[in-house]
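Now for chain A:
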Amino acid sequence: MTAVLDYPQLKAALSKELPGIEIQADGSFLLVSPEDMHKVCERLTSLPSIQMDYLTNLTAADYSEYIEIIFHLNSITHNTSATVKTRLTDKKNPKMASVVDIWRGAELQEREIYDLFGVFFENHIGLKRIFLWEGFEGYPLRKDFVNGH
Partner candidate 1 sequence: MELNFEKPLSLLTLDEIDQQEGGVIQSFRTGHTSPYPDPADWLNGEEPPPGVFITSVEKVLNWSRHYSLWPVMFGLACCAIEMMCMAASRWDLARFGMDIFRASPRQADLMIVAGTLTWKMAPWLKRIYDQMPEPKWVLAMGACGTSGGLFRDSYSVVPGFNLVVPVDVYVPGCPPRPEALMRAIMDIHEKIDKTRILKR
Partner candidate 2 sequence: MSDFWIHLLVYLVILFGFVIVSVLIFIWLERRLIGRFQLRPGPNRAGPFGLLQPIADAIKVLIKEDIIPSEADKGVFWLAPLVAFVPVMLMFAAIPFADGVMLVDLNIGILYILAVSSVTVIGIFMAGWSSNSKYSLLGAMRTIAQEVSYEIPLVLSILGVVMLTGSLSMNEIVKAQDVPFILLQPLGFFVYLSAAMAEVNRTPFDLLEAESEIIAGFHTEYSGMKFGLFYLMEYAEVLAVSAIATTLFLGGWQGPLLHPVFWFIAKVLLVFMFIIWVRATLPRLRIDQVMAFGWKFLLPLSLANLVITAFEILIAPDINTAVLIGINIAVMFGLILLFSRFYKLGGGRVSIK
C-alpha cells in the first residue's frame, strides 16, 4: 500500500535541512512559497529517508486569487507518496523556477502548464507551446478564457 507521508514530520525534516524557508503543512499537502520551491524539491529527491525520485503528476489549477501548481510525488524505493503545492499570486504573468533539472519528466508537463495556463518557467530547456499553435492568443484553461470561436 503506498503510504502517504506524515506532513508535519516531513515539514520538520525539511525545515531542519533548509532553516530559512517557511512551509505550511496543515491539510493533506505541503504548501511552499514559489521562490524556494526549487530548493525544497532538491531536498525531497536527495534526502535518503524521503527520496521522492518519481514525479507522478505536475499540474496547475486556476483559482480566483492565485494559480496553484500541484506536485504529486512518489518514492519508488520507499513506496511512499506526497503532495506539494505552491501558489503564484501574481496572475498577470505568473513566474516560477523550472524543476526540469531535478525530474526529466517535468519537461512536457511544464510546457503544458505554460501552454494552457500561461505560467512562465525560468531556465526550462525548451519552453514553447506544446499543444496549441504559436499565434493562438489567450490561455484556454484559465477561468476567464471564453470558450467561443
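As a selection rule, all candidates are chains of the complex that A comes from, given by their letters.
We adopt the following convention: a contact is a pair of C-beta atoms (placed from the backbone, for glycine too) under 8 Å apart; a residue touches a chain by one contact, two chains touch by 3 or more; residues count from 1.
If you're wondering where the values come from, they're calculated on a predicted model, not measured in any experiment.
Looking at chain A and the listed options 1 or 2, the chain it touches in this complex is number 1. Across the interface of their complex, candidate 1 is touched by residues 128, 131-136, 140, 145, 147-149 of chain A.
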